[in-house]
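There's a structure below that I have some questions on.
Missing here is one protein chain; the remaining ones are kept as they sit in the complex.
Moving on to chain A:
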Amino acid sequence: MARAGGNAVGIRRRERKILLKGLLFTSPWIIGFLIFQLYPIVTSFYYSLTEYNLFKAPKWVGLDNYKALFQDEKFYKSMYNTLYITIVGVVPHMAYALAMALLLNAKVKGQSIYRTIYFLPTLVPAVAGSLLWMWLLNSQYGLINMALEAIGIAGPNWLIDPDWTKPSLVLMGFWGTGTITVMYLAALQDVPKMFYEAAEIDGASKWRQFWTITFPSISPMTLFQLIMMLISSFQYFTEGMVFAEATQSMGGPENSLLFYSIYLYQQAFSFLNMGYASAMAWMLFLVVMAFALVIFKTSARWVYYGGDK
């Protein structure tokens, strides 16, 4: 009896030692999480209920910021712009990256050269890349409109016409899809070859093979990419700021480039409306969570994990 009791104490002591070790090793992130994430997100909610300009102490205003938000045209405009770039941008960019990965995966000669070429644009800093595209999209002297003219199409005034500013950004986005291609390519190379061999014996067409073998096999990667792209798309900032330089304004022509993050930045750091900006931050947080939730909920229907999960 005494021995068994001693054992239990020993086990508990060992467990505690392991716990201590674990916490010690993970302490950098835990401390960082408390300072850089948990504290700010809680405080941000408090600020969102106040009027605060950095210089005077926050003044409690209840839900006033949120009420003002729902009457603010620019709030809707910036949310619309952001949803536009998310919905119109993300899926075509992913489909394009996947198509490129499929082509590359089919054992073409020079695969690694193509891969390098596709990946190269993702290395270009966003400010430099956007600047380059501003030049390509220049309505008079840009390469794109010159090419369009050569085939008899009058190109639009990409960066000046409010209807074309966001399509310009989506177009530029295709240029930066190299990372997704590389990651899709890795996922494709993990699909067991025997699946295809079996399908070929059964006489399944390539199209059918894609939907019954390839797409389900790489669906975890699709989910991962979708979530990551969604998050970065909701924070769309730099490219919009640079493109707006074409009209020398923040927000671009008719605020067609006023993305949510840009408007939030403007409220917080140009107008010092910290309370209002915090309310905006919370709305963004909720919208992102809602989107992520919907994707995760529906993912059960289209994401397949291999046998080990």
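Here is the rule we use: a residue touches a chain if its C-beta (ideal position, glycine included) is under 8 Å from a C-beta of that chain, and two chains touch if they have at least 3 such contacts; residues count from 1.
Just so we're on the same page, contacts and distances are computed from a predicted model.
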* Name the absent chain by its UniProt protein name; which of "Tetratricopeptide repeat protein", "Sodium:solute symporter family protein", "Carbohydrate ABC transporter permease" or "NADH-quinone oxidoreductase subunit I" is it? -> "Carbohydrate ABC transporter permease"
* To do: Using the definition of touch stated at the top, determine which of A:Glu51, A:Asp72 or A:Glu245 touches the missing chain.
  => A:Glu245
* Please pick, from A:Asn7, A:Thr26 or A:Thr212, the residue that touches the omitted chain in the full complex. => A:Thr26
* Asked: Quick one: which of A:Asn157, A:Thr214, A:Ser256 or A:Ser278 touches the chain that's been left out?
  -> A:Ser278
* Which listed residue (A:Ile41, A:Leu63, A:Ile153 or A:Val294) would be found touching the missing chain in the intact complex? -> A:Ile41
* Residues belonging to chain A that touch the chain removed from view -> 15, 18-19, 21-33, 35-37, 39-41, 43-44, 47, 54, 100, 103-104, 106-109, 114-121, 123-129, 131-136, 138, 141, 143, 146, 174-175, 178-179, 182-187, 190, 196, 200, 220-221, 224, 227-228, 231, 234-235, 237-238, 241-242, 245-246, 248, 260-261, 264-265, 268-269, 274, 277-278, 280-282, 284-285, 288-289, 292
